[in-house]
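Note that one protein chain of the assembly has been removed; the remaining protein chains are unaltered in position.
Moving on to chain A:
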Amino acid sequence: MADLTLLRRSPLETPFVSMAGLRVDPDSDGARSIEGVLGAALPRQCGVVTRNGAHSVLWLGPDEWLFVSEAETRSLVADLRAATVDAHAAVVDLSANRAVFELAGVNARKVLEKGCPVDLHPRVLADDTAVSTTLARVPVLLWKVDETLFRILPRSSFAPYVESWLRDAMEEFAPWDQSGS
């Protein structure tokens, strides 16, 4: 049975994932200007992730978004700042703010369900959904890419704790793999 659940530092993490926070009124010209640069709409609803090319945009609040991008951090932040130069908006480089873990495998949901209060069943949590919640009592941004791949973004200072909690939680699903890789 190929149900090996693997935890690894996301390949996206080295080099660090580019992340930028955006705060702007969703009904303002600044928001429309950002959408022009992005080439996609800013998500207007909890959980929705929109993407275009290298950029993914995660909904954090009614006027707050997190850009996660494969583009270089400087160009990401510069592009967003250029789009909001005349707007009442804030663009902040948050690349070092969160660590990115990827939990992959058919048992990924079972591992997370041990410590997450949100209903992770596919009938509630659709693919490509990101929600702010807690995992093992610490705040994380939980991004479900699909049923076998979750991205977990805790604050960097919580990363070692979250990693050791995940290793412990997934041990029962891969008892033969003690290498810790």
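Here is the rule we go by: contacts are C-beta pairs under 8 Å (C-beta built on N, C-alpha and C of every residue); 3 or more make two chains touch, one makes a residue touch a chain; residues count from 1.
Assume contacts and distances are computed from a predicted model.
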- Item | Which of "Glutaconate CoA-transferase subunit B", "Sarcosine oxidase subunit delta family protein", "Aspartyl/glutamyl-tRNA(Asn/Gln) amidotransferase subunit C" or "Dipeptide/oligopeptide/nickel ABC transporter ATP-binding protein" matches, in UniProt, the chain that is not displayed | "Sarcosine oxidase subunit delta family protein"
- Query: Of A:17, A:31 or A:131, which sits in contact with the chain we cannot see?
  - Reply: A:131
- Which of A:39, A:53 or A:139 contacts the chain that the document leaves out: A:139
- Note that chain A touches the absent chain at residues 46, 60-62, 64, 117-118, 131-134, 137, 139
